[in-house]
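All protein chains but one are shown at their positions in the complex.
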Amino acid sequence: MAEPGAGEPWEPGEALRDIAELDHDRFARRGYPEAVYCEGKTAEQAGVIAAAVGERGARTLFTRADAGHVEAILAALPDAAHDATARLVAWPPDPPEPTGGTVLVVAAGTSDLPVAREALLVARHLGRTADLVVDVGIAGLHRILSRLDQLRAARAIVVVAGMDGALPGVVAGLVAAPVIAVPTSVGYGAAFEGLAPLLTMLNSCAPGVAVVNIDNGYGAGHMAAQIAAPVPG
Amino acid sequence: MAEPGAGEPWEPGEALRDIAELDHDRFARRGYPEAVYCEGKTAEQAGVIAAAVGERGARTLFTRADAGHVEAILAALPDAAHDATARLVAWPPDPPEPTGGTVLVVAAGTSDLPVAREALLVARHLGRTADLVVDVGIAGLHRILSRLDQLRAARAIVVVAGMDGALPGVVAGLVAAPVIAVPTSVGYGAAFEGLAPLLTMLNSCAPGVAVVNIDNGYGAGHMAAQIAAPVPG
Amino acid sequence: MAEPGAGEPWEPGEALRDIAELDHDRFARRGYPEAVYCEGKTAEQAGVIAAAVGERGARTLFTRADAGHVEAILAALPDAAHDATARLVAWPPDPPEPTGGTVLVVAAGTSDLPVAREALLVARHLGRTADLVVDVGIAGLHRILSRLDQLRAARAIVVVAGMDGALPGVVAGLVAAPVIAVPTSVGYGAAFEGLAPLLTMLNSCAPGVAVVNIDNGYGAGHMAAQIAAPVPG
Amino acid sequence: MAEPGAGEPWEPGEALRDIAELDHDRFARRGYPEAVYCEGKTAEQAGVIAAAVGERGARTLFTRADAGHVEAILAALPDAAHDATARLVAWPPDPPEPTGGTVLVVAAGTSDLPVAREALLVARHLGRTADLVVDVGIAGLHRILSRLDQLRAARAIVVVAGMDGALPGVVAGLVAAPVIAVPTSVGYGAAFEGLAPLLTMLNSCAPGVAVVNIDNGYGAGHMAAQIAAPVPG
Amino acid sequence: MAEPGAGEPWEPGEALRDIAELDHDRFARRGYPEAVYCEGKTAEQAGVIAAAVGERGARTLFTRADAGHVEAILAALPDAAHDATARLVAWPPDPPEPTGGTVLVVAAGTSDLPVAREALLVARHLGRTADLVVDVGIAGLHRILSRLDQLRAARAIVVVAGMDGALPGVVAGLVAAPVIAVPTSVGYGAAFEGLAPLLTMLNSCAPGVAVVNIDNGYGAGHMAAQIAAPVPG
Amino acid sequence: MAEPGAGEPWEPGEALRDIAELDHDRFARRGYPEAVYCEGKTAEQAGVIAAAVGERGARTLFTRADAGHVEAILAALPDAAHDATARLVAWPPDPPEPTGGTVLVVAAGTSDLPVAREALLVARHLGRTADLVVDVGIAGLHRILSRLDQLRAARAIVVVAGMDGALPGVVAGLVAAPVIAVPTSVGYGAAFEGLAPLLTMLNSCAPGVAVVNIDNGYGAGHMAAQIAAPVPG
Amino acid sequence: MAEPGAGEPWEPGEALRDIAELDHDRFARRGYPEAVYCEGKTAEQAGVIAAAVGERGARTLFTRADAGHVEAILAALPDAAHDATARLVAWPPDPPEPTGGTVLVVAAGTSDLPVAREALLVARHLGRTADLVVDVGIAGLHRILSRLDQLRAARAIVVVAGMDGALPGVVAGLVAAPVIAVPTSVGYGAAFEGLAPLLTMLNSCAPGVAVVNIDNGYGAGHMAAQIAAPVPG
Partner (left out) sequence: MAEPGAGEPWEPGEALRDIAELDHDRFARRGYPEAVYCEGKTAEQAGVIAAAVGERGARTLFTRADAGHVEAILAALPDAAHDATARLVAWPPDPPEPTGGTVLVVAAGTSDLPVAREALLVARHLGRTADLVVDVGIAGLHRILSRLDQLRAARAIVVVAGMDGALPGVVAGLVAAPVIAVPTSVGYGAAFEGLAPLLTMLNSCAPGVAVVNIDNGYGAGHMAAQIAAPVPG
């Protein structure tokens, strides 16, 4: 609970008030830092928010940040950490000391890497130990079957897959831990920008799968971090 | 080519002419008997067609036959074979002597049985040896993995699955034979009456899967029989 | 691990083998009992499976059971527990002694009760303490806000809602525990049989929400039980 | 009714007649000025229409104007007012003196600002007092709850939201005034370019919500201005 | 504010507490009585709620009530008013004395009558003067054009239409009052149970149209009553 | 213009005025009689309208009439003609003397017969010579190719097809006359109640195809009658 | 039949044979010249086809031609006529002498002009007299009502509309001639690239409307030319 700046009184400046109202109560209320979704915001708005974050001093993630957003954020928070694949900026740059159980992020294919990496980094910045396994889709089952020990050691598993989206159901059938499934917008036309794997995952015939939005690595990493949180008491 | 009545000259009666035009050229042109899709036809119409089939004497399948259709067809063709699960009536009742390779029909769950059984019987009535394996969905992978020998012995494999529709892709990743995937309308709400497994199958990340219509066991059995047909020469 | 009959060697009879292949390895592999999805199965099939369950002696849930299914199951397992609202049959009738954290099931409206109750009972039969709160939808926010203590005491929260499906996002914004959201097929035409709340939940602007299939109380209860499982070591 | 140029006789030139037929009767018939939807029109067409507007002398709004449209319109109407965020050009530049009740425009997130601002300006140019509140989405309920007085003082409320689109229903549950909901195309993949919040809003379990098209700030501002119009008599 | 029983202290009995939590604060908070959506509730649940309504003594509407619901409600509230076409039960049976402006409900076709009548009665029970015009669809424009005076005298207009859903846009183009559009599930196959008129209405090229859910006469009547409410002095 | 009762002054009774407003101007304005769409109307309403039709004495068609509608209509118009397959009631029972060109109605399969027959009878009752050809789908191309003379003799062709909906495009590629395509709701699951053939027809790669609603034989027959109308000399 | 080059023997060169097979039989078979759909073809392919067209000497239209296509076509056919708004190239440049009835093309808004103009020019190049009316959408009904004479003089009417797509139904209710409706991809988000007006038009409650593909001015102009063709004999 020594999280920097969380819940402390702080008054936003005018530039911020016109465009955003930071949820400065969030860490106190939920125990997790705030995230700023950059898509749809101008670079200038991202910069104003980043400046306020620096002023207030509370841990914050900036997700879906394009080059313009990143430049504006780093101008305000020069020591922030930026991961280009995951399109994520984190401030402060280092994750907190990990507690709770392990989060394992599994990507079905190489093309799912950006989303998987976003989940991985979010889980770490929210305080968990997190690992990544890539390109173990069901077209060659031996690849996932050879990872059984690693799968069974995790307290929460994020499975990222496009196309047929079949991997989360296969994984869920093999383990006791809950599986958070993330559909990606990777695939031929009838994947319909992620609709196909989304439906597959919602219809998983193995129980123990719950689904987040298409390409939403942030949401999956956040949910996994909550599931693997240290149990009070 | 000793198929009964195929291609022989025959003149339809008036009752038939008002409602249907049998494709009496089909066996000669394609080598497979005609099928009559009963859904949307009245029982009376099915009966008139069955009577014409009996007159003409050519092998015919009646698919998607409900109780009314069956009664009318059996009145005209008393020795026809009826399978209630598959909703299929076949005349003559016995399949021809099998030729070509083996067709294997695999059903992911018990609820997929009606469609799987339709595929099985159609493949047999079109002249193939055909077997059925039931309830080997991916929630318990060991079930399908224990069938590898049977899967690899088939020349064409039909895989029937509802819900996540993931089984065909898993099977295709294990064998050299082509897989015909049949989505079924089995599942919770977001299966959208078979749309979910249909999309999964179309997006299979393992190549070697092609898809037929939702619940279309007839089409799958027909396609598999064509694939496993004896190679000329 | 004293779960009755789990993983013990057992050989299915022929009647069963033709229609289903019980996943007798599941408890050993995953730690949770098997469930039989009755929809799409005949009453007779449900009865055959129930008889096998009784023979084998392992804990089993029968979900989506209609009157015909229930009659056939109870004929084979006379002491099984049946909940008509949840359409659930459980055998043995009593849940195991609860371990792990508490599961809280929240239903937005009275019409969501069948799904909510299915989640509740599944969580209990999978070994958790579970409670139910009904009719606290967002049209009158004070209803959910007055339950903050109860919400914050749970280790996993299931939120069941039809129509606008907005409740899970509101709940997730108030607590640290993960929220499993279940859309229901309740609502006017543009709810499209549950599609509207499904999309709402997938798009929750509060992180910490993951979604299961429409009306899938079983999947939600199972996932919540996994999340709230006792942490090993 | 001293609105400039409304309903006065006027004859369009040929350049205009080939591409558009201004609804010069609209103010007389409906009491609100005409608007020109620029998307899909060439810059040249926008310029021809702007020139005719200047000739005729009646108040007009140009919506969805990109840089090319704006340049052409300002060439014809140099004193027109242009708001880049809202993509709106208004002529004459100043709104009329406000009458009737107050319109309050509420944006769930910063990314909804362009649409919210369009609604705000349209309401003002149609003769209402209008205010704007930004970034009060349901992930942090305290933000909207702290605005209850402002919400209850408005005669019509426009609520703009993307993603889960849950804010209009929450607002409607708190006030007596009607809520016009505007879905935006902001969000992850399963928002489907605004379909998700559109459905959420149509399914609001709180009555008192009616919905306009995705990103249609113009329509919302117009509707709110009509609702908050001075009551005759 | 002399509305019966509104906001007075009242404690629900146990039978009610298990299934519903009446929003007894609603009239105080919003100024409009509560409504109970019967679809998806059992007749028994409707009866328990009706009994509580009678005890508490506050004005309540029961919408989408089928024969079973009606019987149970009337058993608890024998003097309630039931309109079979609108599937509405109102208690107390008489609407309050009307205040504010007039609501006009317009139905495009005879088949839209149940929804239109629901809107009409709801507007009356919420305290407005309300009239109904039927079968004035755009296939014969003279029918709606002959009603101009009646249309222009209303302060809020509800337009109910299935099929092409074009009538609301035509009406909005003729009047200054806001139009609440209600799509109905009436029409040939490509109306997709109301989706077609829903989209038409959302895309109305005449401003001044906002849309409620398919077949949602209740929501439209409620919204219209709010719009036409007396303006606080 | 000797059409019975068309355009003559006539005053509706009160029973009618509450539910419908007959378009008594239609024949004068458009030259074609009115049709009453029965679906969604009660039998009683159909009877009231039929009585008014009898009083007024103008030619009228009743479409989509179920058994209850038919009984009520025939009670009011005992000499009306009823075709059960087409679900059509016509009054007066005999079509007018045919003028103009020939309409040819082509049905791809037997299951399309109800819709095809509705188109056929409507074309006749609107004053055209009309013929019907059944079961000439593209699975056996020789069936349609053998009808080339009949196809080329028609001035308008209606093609009715479910499933793949491919027949209209094939026909259009063979003739100079315009083709009106009618998708039907016949087919396996992925026909989605007629959506599949609807899209096929809209995407016909042969020009000369325009499409009406799913199962809308009435609309197709009407359109074909207009196309084949006698050309004013 | 004096159409240049139609049906004359001609042998394609190799460059053409690899990419296209011109339907040189089309004019003889259908009476209308061929059209080449350029979208999806490379500029080079368009050039090769244009060269073959020039060699063969038969009238041809090139539709959906972008700048690259146009350059390549004009290189091969320097005297071809190009209309940039309609994206159409016609060769020979002049339409044939008009015969048959008049085609009237009506565009609801200025943004529908490209599609409307394509329909207009196609009708002319297929041998009809054709006129154009622009910006007469239903938001100001007086605009279309003032054109009644022009509408009633046409033998076929093409109505082009985006957004709500309501204009074709309004026009059809006013005239005896058949209406070909063309939805356009113009509008706010819930127009879904033309889906909304497409559905509106398919559901027109006025009979006498048939629909072609979204933005398909070519198909509409072709169909209208067929309808308005001179009647043989």
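Just so it is clear, A, B, C, D, E, F and G label the chains in written order, and each chain counts residues from 1 on its own.
Note that in this section contacts are C-beta pairs under 8 Å (C-beta built on N, C-alpha and C of every residue); 3 or more make two chains touch, one makes a residue touch a chain.
Model, not experiment: these values are computed from the prediction.
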Just name the one of F:127, F:187 or F:219 that touches the chain not displayed here. F:187
Tell me, which residues in chain B touch the chain that this view leaves out? 29-32, 35, 101, 155, 173-178, 180, 198, 202-203, 207-214, 218-220, 222-223, 226-227, 229, 231
Under the stated touch rule, tell me which residues of chain F contact the chain that is not displayed. 108-109, 137-141, 145, 163-166, 169-170, 172-174, 187-188, 190-192, 195-197, 199-207
For chain G, which residues reach the chain that was dropped from this view? 18-21, 23, 25-26, 29, 37, 39-41, 45, 49, 183, 185, 193-195, 198, 213-216, 219
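The definition used in the following text is that only the chains that are shown with their structure count from here on.
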The distance between the C-alpha centres of chain A and chain E, rounded to whole Å, is 43
So the centre of each chain is just the mean of its C-alpha atoms; given that, what is the distance between chain B and chain C in Å? 35
Of all residues in chain F, which are in touch with two or more distinct other chains? 29, 198, 213, 219
